[in-house]
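All protein chains of the complex are present and in place, except for one that has been dropped.
Letters are used for the chains, namely A, B and C, taken in the order the chains are written, and counting of residues starts over at 1 for each.
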Amino acid sequence: MPPISGCMRDAPWPEDDGMSWLDTVVQGVLLGGLYALFAAGLSLVFGIMRLVNLAHGDLIVLAAYLILVLVTALGLNPFVAALVAMPIMFAAGWALQRLVLNRTLGDDILPPLLVTFGLSIVIQNALLEGFSADSRRIYAGGIETASLAIGPVNVGVMPLLTLASAVLAIVALNQLFYRTSLGRAFRATSDDPVTAGLMGIRPNRIFAQATGVAMVVVTIAALYLGTRANFDPATGPSRLIYAFEAVIIGGLGSLWGTLAGGIIIGVAQTVGAAVNPEWQILAGHVAFLAVLLARPRGLFPRAVD
Amino acid sequence: MSVDALSSFRVTTGTRASGAFALVAAALIVIAFAAPLFVSRSVIQNLFFILTMLALAQNWNLLAGYAGLVSVGQQAFVGIGAYAMFGAVILGGMDPVAAIAVGGVAAVLLAIPTAFFVFRLYGAYFAIGTWVIAEVARLVVAQWKSLGGGTGTSLPRDATRSIWGQEAVAALFGVRGPHAADIVSYWLALVLVIATIGFIYRLLRSRQGLGLAAVRDNQDAARSVGVDALRLKTLVYLAAAFGTGLVGALIYVQKARISPDAAFSVVDWTAYVIFIVVIGGIGTIEGPIVGIIVLFLLQNALSDYGSWYLLLLGLIGIAVMLFAPRGLWGFFTDRTGIELFPVRRNLIVAPGATPDKGGPHG
Amino acid sequence: MTLLQTRDLKAFYGDFQALFGIDLALAAGETVAIIGANGAGKTTLLRSVSGIIANAPEAVTLEGRPIGALAAPEVVALGIAMVPEGRKLFASLSVEENLLIGRYGRDVAGPWTLDSVYGLFPVLKERRNVPATALSGGQQQMVAIGRALMSNPRVLLCDEISLGLAPVVIRDIYAAFPRIRESGAAIVIVEQDIGQALRVAERVYCMMEGRVTLSGRPGELSREAIHAAYFGVHA
Partner (left out) sequence: MPILELDQVSKSFGAVPAAEAVSFAVEPGEALGIIGPNGAGKSTLFNLITGNIGVDSGRVLFGGEDVTRAPPMRRCLAGIGRTFQIPQPFQRLTVFENVLTAAMFGNRSSQAEVSGDCARILVDTGLVAHANVPAGKLTLLQRKRLELARALATGPKVLLLDEIAGGLTEAECGALVDLVRAINARGTAIVWIEHVLHALTSVVNRLVVLDFGRVIATGEPAAIMASRQVREIYLGIEV
C-alpha cells in the first residue's frame, strides 16, 4: 500500500524559515478535510447501527472509478460527474444494506466483520479485473494547479475545496440528523429499534437509507481522492484506516469530532512528512495511538455505547 | 431430592469417532514424515504451503473462533517473526532454523505492548486497531536500513546453503542442497502444525478453555462465576502472536527473500487465512483443516484466472458467513454429530447410584 | 360495536407459554383495565396486540379485520398506539422530538397536536428542548403518553404507567385520562395498582398466570372476588 505521495505534490513549501511550519500545519488542516470526508460516512453508519464496514475504503475507490468512467465516457466535468454518481452510489449503498448487511446485524460481531472484509476483497479484485492495477487520476483541468495566497501561505484551490466540502458535508449531515423527520428516525432507531417500530419506523429501511446517505458522502470523498492523488484498486484499505483513526480520535458518533479527528491526522501526517518524507503515514498512526492512549473514548465522545 | 451420595460417576470426552480418528491421524503423521521418500520436490513445496497456512489459520481461529477477538492484523506477527529471523541470521549470524525461535519471541514482545492498545477497543474497532498496529510495524521495519529498508533483502548464500540438518538430509535422501532444505522446512512445518493443533486442543480441554467458551457465550455471567475474561483473552492474544511469529519466520526461511510489503501483506497472511477458517468452519479445530484443502483445490483450479480467484473466494466467504455461519465442517458436524477433536465434558452417572458424601457440599 | 378483539390469543417465549388463549373485547371509546400480579402475562398481551410479538392473523382483530400477524409499524399505522412498559423514551431526542416521532408512522388530522398535548401536560412545554431522559419519572411518563397520542390513535394501549411512580404523581397522570377519553380514543390500561385501575375503567379484566380469571364492571365486582382473582386461591 504505497503512501499517497502524489497528494503532497501540490503543496511545495520552502525549506527552512518559520513560514514553512505555518504552511505545513495549514496543508495538514486541508488534508484533514479529505480524511474527515473519508470518515463522515463511517461515523454516520456506526452511530446509527453500530456497524463498521471494513469495505468502506474500497467503496470510496469504487466511487472514484465510477466518477472516472463518467468523466472519460461522457466527457463530463469531474464535479458534474460526481453529482451524477451520487444517486447511483446512494442506490448501491441502499441495496447493499437491504440485501446483504441487514442480515449480518445482531449481537454476534463476527458476521458483519467477516462479510464486509469479504466485500472489501471482492471489490478490490472486481476493480482489478475491470481496470487493471494501473494508477489512475481524474483530471480536473486548470483547477488542480491553481492556488491562492491567503496571508503569508500559498494554498491550493483543490485542498481548500476539499476542506470546504468536508465542513459543508458535516453541516448538511447535522442538519439532516437534527432538523428533519428522517434524522429523528435515524437517532430513534439507533437508541431503541424495538420502540422505534412502535412509532411506525421500519428499522431495516432506515438502515438502508443511512447507508445510502453515507455513500453520497463517500462519492464526495472519492471526487477529491481521485483528483488530488493517484489511486488503484488496492488503495482502499489505507483510506479505511485514516477514516477509522479520524472517527476514533473524534469520538464515536460525533460528526464534528470526526472533522477534528481528520484534521489532527492530517496535521500529524504533514508534520511527519516535513521531518522525513517516509514518516508521513507513520506519524498519522502514532498520533492516533497517542490519542487512544490518553483518551480511549476519543476527544469528543457523544455516542454512549 | 435429599442431598446424598453419588458413588459412581465419570467424565468422558472422547467418542468412538474421535478414537478412530486418533489412529488414522497417527498413521497420517507417519506417512507425512516419510513423504519426502516418495513425493517430488514440487509436492513437498505445496505441502509446505498447505501446512504453514494451516498453522496461521489455527492461530487466527484460536483468536476469533474461541476468544471472539477478530483480528485483521495478524500479518504484524508474521512480518515481525520473519524480520526477527532475518535479523538473527544476517546481524547475529545464527542458523536460520534456530532463528525461527527468535521470530516467535519477537512476536510475543511486540504483542505485549500492542495488547495494551487494542484491548481498549471492542468489536470492529478492535479489528481495525490490529490493522493499524500491523501498518505501524510495516512502516517501522521499512526504516530498518540494515535489513534492506523498504525494498527488502535476501538471506546470505552461505546461510541458505547450510541450514541445520541440510547436509544430513541431502546425504540420507541423495538429493542436492536446495531440495534437502525444502525437506527440512517441510518437516519443520509439519512439527509446527502438530504442535499448534496439539496446544490448541489441550487448551480447549483445560480450565482456561472452558473459561473461554463461557466468556464467548455470556461474558457477564462468566465474570459472576469467577472467570477473569480480560486475562484469558490476553493469554490467547499472546499465544496466537507467538504461534504466528514462528510460522512467519519458518515461511521466510524457505522463501529466503523478504520485503516489508510482502512480509506484512494483509491479503496473504490475513485475507486467505480468514477465508480458510470461515469457509472451513470457525470455532472448530477441524474447520481450518477442511478450509485449507478447499482453498488449495480452488487455487489449483483457478490459478491462471488471476484476481478472479480472490474475487470468487470473497464471494464464497460472504455466502458462507450469511447462510452457513458454522462453515462446511460446522454444517457436517451439526448433521452427523461427528467430532474429530471432541471437547465436550460428558458426565456419565451409573443409573440409580447417587453421589457419595464428602467435598465442600457434603 | 366491538372495535378491538382478541380470540384465543396465545403467546410463547421460546418454550415458556405466557398466554393460554385470551378473549378480550374493547368497544369504541371504551376504557378497559387489565389487572394482575407480576408475571400474569399483562405486558405480553399488549405486546401481542401492538405487533411486537407476532401471532396468528385472526388472534387479534380491529373492526373485524385480522391484524394478529402484522408487525408494529403496520399496527400503529392502523391507529393502535402503545405506551410501552418502562416508558422507553428515545435518549438522544428532546422532549418535543420524542412527541413528534410519535406520529412518524401515522400522521392524520385529529384532536391531538403538539399544542393540545402541551395543554394536557403543561409542564412539558417549558421543558420541550431538554433531552427526554433528563426528566423525572412522572414527567417521562407524560411524554410517553403524549408521544402515543400524537398519532391520534383509535386505541391507546397503556402498559404499567404507574410503575415506580409516587402516588401523588400517579394521580396527576390519571387526572388527564377523562380528557383523553373525550377525544374519542378507546383505552386499554394494564395496571398493577388495582385501586387506580378500578377508578378509571368502565370494565375490568383480571389475569393470573396467562389466563383471564375475572371480568366485569368495577361496581359489580366484590373486593374478595378481585382479591382471589388477583392472588389465586392461596391468597
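The definition used in the following text is that a contact is a pair of C-beta atoms (placed from the backbone, for glycine too) under 8 Å apart; a residue touches a chain by one contact, two chains touch by 3 or more.
If you're wondering where the values come from, they're calculated on a predicted model, not measured in any experiment.
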item	value
Neighbouring shown chains of the undisplayed chain, as defined at the top	B, C
Selected residue (touches chain absent from view) among B:17, B:210 or B:238	B:210
Touching residues (missing chain, whole complex) on chain C	13-16, 37-39, 86, 133-137, 160, 163-164, 166, 192-196, 209, 227, 234
Residues in chain B touching the chain absent from view	1-6, 9, 11, 207, 210-211, 213-214, 216-218, 220-228, 344-347, 349, 354-356, 358-362
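The rule we apply is simple: only the chains that are shown with their structure count from here on.
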item	value
Touch-based graph of the chains, sorted into line, ring, star, complete or other	line
From chain A, the most remote chain by mean C-alpha position	C
List of chain A residues in touch with chain B within their complex	1, 46, 50-52, 54, 100, 103-104, 109-115, 117-122, 124-126, 128-129, 237-238, 240-241, 244-245, 248, 278-279, 281-282, 285-286, 288-289, 292-293, 296, 305
Chain A-facing residues of chain C, complex	50-52, 71-73, 76-77, 81-82, 84, 88, 90-93, 97, 100-102, 104-106, 147, 151
In the complex with chain A, residue positions of chain B that touch it	64, 68, 70, 72, 117, 120-125, 127-129, 131-132, 135-136, 139-140, 142-143, 150, 261, 266-267, 271, 274-275, 278, 282, 306-308, 310-311, 313-315, 317-318, 321-322, 325
